[in-house]
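One structure coming up, written as structure tokens, with questions to follow.
Only one protein chain is missing from this complex, and each of the others stays in its spot.
What follows is chain A.
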Amino acid sequence: MSQLALWRSGSARVLPGFGLSMGISVLFISLVLLLPITGLFGQLAGLSLAEYWAIITEGRVVASYMVTIGAAAVAALVNAVFGLLLAWVLVRYEFPGKRLLDALMDLPFALPTAVAGITLATLYAGNGWMGSLLEPLGFQVAYTWVGIALAMAFTSIPFVVRTVQPVLEDLPAEVDEAAMSLGATDGVAFRRVIMPHLWPALVTGTGLAFVRSLGEFGAIIFIAGNMPYETEITALMIFVKLQEYDYAGASAIASVVLFVSLALLLAINIWQGRFVRRLHGGKG
């Protein structure tokens, strides 16, 4: 009893509510995040290692990895460039309609991905507005990997903008001015003074966009064409397995996506942590 009292007084926190808020957080994470993942691994229990390996290395599935990763990489890189530009414009300049553009940035988050997918598919199909302009020039967007990358870029652009924007706001314009007063050209100032600050946020945003693209389904499926070995994405392979009531097979492929995403997120986090510590003089 006295030991309990001692323990309580010893660990007394000034901020109240730790027990309750932490408990609810853990419960919530368990229900929403951990339980489904556990279910996924439960499904895998029915498979032997050899079966598991056979499923995830099947030719059509491997082709889908290539399509998905390739298109996601292209989409992430495109987003890195344009997301940085958008964030720059939104932070550094004043112009009419700035608030509207800022709000528009979140549209891909708000819009149901299926709606986005159908819109993109009709727009870029051979008889759509954009498609009818591009196809005579030899660019086929719909039903190719370009279409897949386009849909991925659409759904993941906010990740880059919204991670870079606050960091850029935190970087005072005085720093550019200082660089210029020391004789740096615009390019040198950007490369040596601004970019080093934005790197971690840009890499994080791009990484998030990439991971998001790996799992995207709704927006892509209408524009992809879904030709086996050509334009099938991994999320579709999972969907196909489910339709065949092959829950174990679907879980096996899903686990691959999960591992890749988790490993990537973890790597980004660790790298960024090291960088931020450096900026704050080893203390942060």
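In the analysis below, a residue touches a chain if its C-beta (ideal position, glycine included) is under 8 Å from a C-beta of that chain, and two chains touch if they have at least 3 such contacts; residues count from 1.
We take it that contacts and distances are computed from a predicted model.
This complex has a chain not shown, and the name its UniProt record holds, of "Sulfate ABC transporter ATP-binding protein", "TlpA family protein disulfide reductase", "Acyclic terpene utilisation N-terminal domain-containing protein" or "Isoquinoline 1-oxidoreductase beta subunit", is "Sulfate ABC transporter ATP-binding protein". Within the complete assembly, A:182 is the residue of A:66, A:81 or A:182 that touches the hidden chain. Annotation for chain A: contacts to the undisplayed chain at residues 172, 174-175, 177-185, 188, 192-193, 196-197, 278-283.
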